[in-house]
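Shown here: the complex without one of its protein chains, the others still in place.
Naming follows writing order (A, B and C), and every chain is counted from residue 1.
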Amino acid sequence: MSTTTASLGTDRVRWLRPTLTVLVAAAVAVGAPFYFAPFQVFQLTMVLLYAVALSGLNLLTGFGGQISLGHGAFFAAGAYTAAVMLDRYDTGHLATLPAAAAGCFLLGLGFGVPALRLRGLYLALVTLSFAVFLPPLLKRLEPVTGGSMGLTVDKLQPPAWSGLAEDQWMYFVVLAVTAVALLLARNLLRSRAGRALLAVRDNESAAEVMGVRLSLHKTLAFAWSAMFAGVAGCLYTWVIGFVSPDSFSFVLSITLLAGLVVGGLGSLYGPLLGAAFVMYVPSVSQDVSEAAPGVVFGLLIITVMFVAPTGLAGLPGRVLGAVARRPPRTTAARDRTPEAESAPGAEPEYQALSGPSETHAPADPAVVDAEPVGAPPRTEKE
Amino acid sequence: MTDLLQQVVEGLGSGAVYASLALALVLIHRFTGIVNFAQGELAMLSTYVAWQLVASGMPYWLALPATLAVSFVGGMLLERIVIRPVQGAPELTVVIVTVGLFIFVNALAGLIWSFTVKDFPQPFPDGGLDLSGVRMDWSTLGIIGVVAVVMGLLYLLFQHTSIGLVMRAVACNPASARLSGIRVGRVLMFGWGLAATVGAVSGVLVAPVLFLEPNMMGGVLIYAFAAATLGGFDSPVGAVVGGLFVGVAETLTGAYVDVIGADLKVGVPLVIILAVLLVRPQGLFGRAAVERA
Amino acid sequence: MRKTTALRAAAAATAALLTATACGSQRGQDAQDTAAGGACKGQQTTGITDKTIKLGGIYPLSGPASAYGTISKGVAAYFSHVNDKGGIDGRKVEFVVRDDGYQPPKAVEEARRLVEQEKVFAVFQTLGTPSTAAVWDYLNKQKVPQPFVATGASAWGTGDQHPWTIGWQPNYVAEARVYAKYLKDARPKAEVAVLYQNDDFGKDLLGGFKKAVAGSGVKVVAEESYEVTDPSVSAQMASLARSKADVLLDVTTPKFGSQALAADAKNTKWNPLHIVNNVASSAAVLEPVGFKNVQGVVSATYFKDPADPQWAADPEMKAYKDALHEYAPDADPDNQFNAYGWAVASSLHQALDAMKCPTREGLRDAVRSLKDVKVGMLLPGVTMSTGHGDAFPLETMRLMRFKGERWQLFGKPVDTRKEFGPTAK
């Protein structure tokens, strides 16, 4: 690997390097469950599972520019679909995955329609109240959902031929689903629909003029995104083997969004980093302070956002950029010249999310609080 | 009929609680364009400050202004230390910073004051008004009254003072505000201080009713969001009207619509918000973005 | 651009793995469970030696249920106190506390960590029904004892699928039976309004109560639920007041208990007999409401309330307060959850002492064959008993009424087993 890194530039190497890195990553991913202790394999499984949910949210929020604070609800819907199927109808695990995916896709489609009329903040809050509403609803539907006691179902069991332990088998199944999901997310973005989505995010009216069918693509974005969350929820049921309404409180939705932003919005691998963050950092926090892990966890979130405002995925780029470029630096919003506007399909990593307050000028503290200048100047009149 | 009116009064009581926090949310949103998830927790923290002062022997009416002052300064410092460094980052980054702040403040309060319920002094007299069988506590009336006064003061501040004008200008177009020589950073600090103060008023008002503990404001926050959304996220009047409306609506549906019942009444704000937004996306009192190309 | 993405993806994956490596051992080192010899041959001795015993507990130290996290402080204080006096049967207790934030997936992760990495002897206490339900399959499959879970759901003692798991506190059904018996005796024609938390705790207690009063003159005429995420229960209280019931059964957790008591006190037109369930009966809940407002409130209990002055001279209470002062100076000794932790830890002490073999199997069997075991922090007359077909250690409670500034016990200890037969699901 070091030799390839050393000789950059030729076309052959340009192709060799990604191929190699993918191979190395795959080897690491496949080898991990044979190296780590079972509970660490379990942790990795959870990271992968959350990454699926986050990449779904990323489709909507990072690429579509719509903020959802209700993805925990879709996650729960997927988890409950799987649990109810396993518990009531004994369908077997495999059948639950397409059901959960399809169910959440439809649910998302249903949500996508009103979401068309809601922008930014309002959409976020409507989805948040949906997330708040879901747990009591699940409790109410006791005959199906088992009410507040929840449902305990069988976990995924390794088939005899595999010779794997339970945690290893679950890891591989989740790894496979995650790989497919991430690939799907990537291809969705490169498809016509995905490029339309990016165009919509960057400039809604321009995209509309270009003939992009705005409403269709936005609704579909919601549906796809909900589907990913549902698939993650289904995996959750397979891995944990227990669902209860209070496991899916609105805190989960907020955690998902926080994970995505911390990992890196609009980046293809940000969800992986974000998932690792929400999985590992709480444990680290309580190692630091047993009395109040929340104090540490809260501080860590803030710190990451300080250090990497565009998320952990953007950090290497920022660091490299800071080294490569010295001032002139801008304190203003991006240039409005057409050339500066990103072409659809371009690498979206450093794009800021377009929101209602895009116009805010970034106030550089160093500049803002420089010494005050005396009395206001007057124009001399002759 | 008396029962119905009694439920309406109960609803107004809850609504006033939501409205008080919604005011602070609206303030921050109006001036910074962000939703501050930590607003409720900051209010809770302020309330603990007041509690600590009272517990250490300070008379209530002295502790109150002291708490408001501490909250104002605290809010300004918060803007300077926590929010300023991410100003200009993507909007969601700032929102997530407030989520981090939420977790931090909640845990901090638990660490310092534990999760045991604290007794917070009630500024309003016990008992209440009896209007032909319908009972309204003085505390409910008091909260509504204070919230209305705060709302009025905010209105005067925005519409009839030069600092209010400057704040609105910053909210509307910070870049142009800077070009006009306005120190946007200081105005934002002032805005956060103000919101923290309004939040402190909210916390001190509701603590005797909800009982003080670190999670006191967590539940209120969702309803306050609903109230602010309903009223329009940039309108103080809307926040108050929205809060009262949400309170009454959820109480009545919880009490009288059996299909919904007390357990599903949290769905009421969801339905209301959705309905309002589909018809009038800027909320009841919100201003539609007036712009002509 | 594509190549950097792939590269970063790989870097991300590697980083995640490295994080995991940094805090862990390799696979393969696990499968070396030790086994005992002699009469206890073949039994598991993981986490226990002649000198030490390692226990792990999972509590919500963060998140919405962090109020209960302080139980771990009471437990830890007890073990430190015992260790200073030579340990349990010569073994020093090492107590590892992990935080699950009241989230089941986190509880699973932490349970696995305790078993696989910390290699604890037993998972002593998981808190809350969801977290307990999420981990008990795993622990039973691993044959790790899960004694004295900190939840009163009746599920823990009713099935035979999970021999390694057992509850401790009187289950919610048993508690409901105590109130039912009291009402049947004292107010045979009572109309009861119920305020309950909409989760397993509230539902279990309400269900148990309804079943226990079935066929008697006591009727449930109104019920209102609330969610833990609700800000207040005032609206529910107003609805219940409309029923004009003459008894209010208040099945709440502390903050909502205070709210309900205050709402009841404020409403001068409705003055039912207020029965507050044990979870919300601490003096710490009543005090903010004002003692003058809670006179005559009835509850039931099984352990000594540290805020109650009548136990001030009690030697066990003194030991508790001294130990807490010494080992957990930041914990409030008057908080009943700390005392709960102390009580449950000393109960485990008794069970460990009763083990025939110093093995996991030994503990499993010991907690299932308790015979009238007395524990200092429990009320006089309340003892632990389990046996074949009875996996509920505590099923006796005493009624109490609030008078002046303290609870006053009244009546004899109510043994719900005798009154109603074994708890069924």
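The rule we apply is simple: contacts are C-beta pairs under 8 Å (C-beta built on N, C-alpha and C of every residue); 3 or more make two chains touch, one makes a residue touch a chain.
Throughout what follows, contacts and distances are computed from a predicted model.
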Hidden subunit of the complex - UniProt protein name among "NADH:ubiquinone oxidoreductase subunit M", "3-methyl-2-oxobutanoate dehydrogenase subunit VorB", "SoxAX cytochrome complex subunit A" or "ABC transporter ATP-binding protein": "ABC transporter ATP-binding protein"
Which of B:I96, B:M136 or B:A177 contacts the chain that the document leaves out: B:A177
Residue of B:L5, B:L77 or B:A169 in touch with the missing chain, whole complex considered: B:A169
Absent-chain interface as seen on chain B, which is shown: 162-163, 165-166, 168-169, 171-173, 175-184, 287, 289-293
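By our rule, only the chains that are shown with their structure count from here on.
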Separation of mean Cα positions, chain C and chain A [Å, integer]: 36
Contacts with two or more other chains, residues of chain C listed in rising order: 62, 64, 66, 198, 227, 229
Where chain A touches two or more other chains, by residue: 132, 136, 139, 250, 291-294, 297
Chain A residues within the chain C interface of the complex: 14-15, 17-18, 21-22, 24-25, 28-29, 32-44, 46-47, 132, 135-136, 139, 147-150, 152, 155, 236, 240-242, 244, 246-247, 249-251, 268-269, 272-273, 276, 280, 282-283, 285-286, 290-294, 297, 313, 316, 346-347
For the chain C and chain B complex, residues of the former touching the latter: 62, 64, 66-67, 69-70, 198, 224-227, 229-232, 234-236, 238-239, 241-242, 254-255, 258-259, 262, 266-267, 269, 284-285, 287-290, 331-332, 335
Chain B-facing residues of chain A, complex: 61, 67, 114, 117-122, 124-126, 128-130, 132-133, 136-137, 139-140, 250, 254, 257-258, 261-262, 265, 291-295, 297-302, 305-306, 309-311, 332-333, 352-353, 355-365, 368-369, 376
